[in-house]
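The complex appears here minus one protein chain, its other protein chains still in place.
What follows is chain A.
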Amino acid sequence: MPMRKTFLEGLLHRPVTDPPPALDDPELAELGRKLDAAARRRLGRGLAIREVDAGSCNGCELEIHALNNAFHDLERFGLRFVASPRHADVLLVTGPVTKNMREALERTWRATPDPKWVVAAGDCAINGGPFAGSYACVGGVAAVVPVDLHIRGCPPTPTQLLKGLLTLIEAP
């Protein structure tokens, strides 16, 4: 009974999904332009994303998770999370890169086939954020693997994340 009711309601109500975000952020547009147009053509409209927590406080992961909910519905854009770096086009990396995670990040990057892109999400991933200067942190993803796109925020909202990821597949 509750199952049928829940399904029926799902059919009868309008979807909660948000309209696609406007790609109007000048900073992202600038970064997006730098991405190789040829590479973008090769990717087409599909992107397989492997998420790597390289020392995050887990706040960034919560918002990355939210990309999968019915409001943000990441998959309608052809973006999807995959379980292995070997299936991934994009590594989405969070955290200040703790020294204890450095090798795992490097190995994940090496396991990802070319062509590949690295997106550093969250203030920590940019330069260590609040954890910069710690004996235990490298301080930023770019110090370990080459980064193609930074998405700011602590944590970035799902909309900010979506905008950033979409610049990888859509010319702004």
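Note that in this section contacts are C-beta pairs under 8 Å (C-beta built on N, C-alpha and C of every residue); 3 or more make two chains touch, one makes a residue touch a chain; residues count from 1.
By our rule, contacts and distances are computed from a predicted model.
**Q** Select, from "Methyltransferase, CheR family protein", "NitT/TauT family transport system ATP-binding protein", "ABC-type polar-amino-acid transporter" or "Hydrogenase expression protein HypE", the UniProt-recorded name of the complex's unshown chain.
**A** Going by its UniProt entry, the chain not pictured is "Hydrogenase expression protein HypE".
**Q** Which residue among A:21, A:55 or A:140 touches the omitted chain?
**A** In the full complex, the listed residue that touches the missing chain is A:55.
**Q** At which residues does chain A meet the chain that is not included here?
**A** Those residues of chain A that touch the unshown chain are 1-3, 5-7, 16, 51-66, 68-71, 81, 83-85, 95-96, 98-104, 108, 130-131, 133-137, 154-155, 157.
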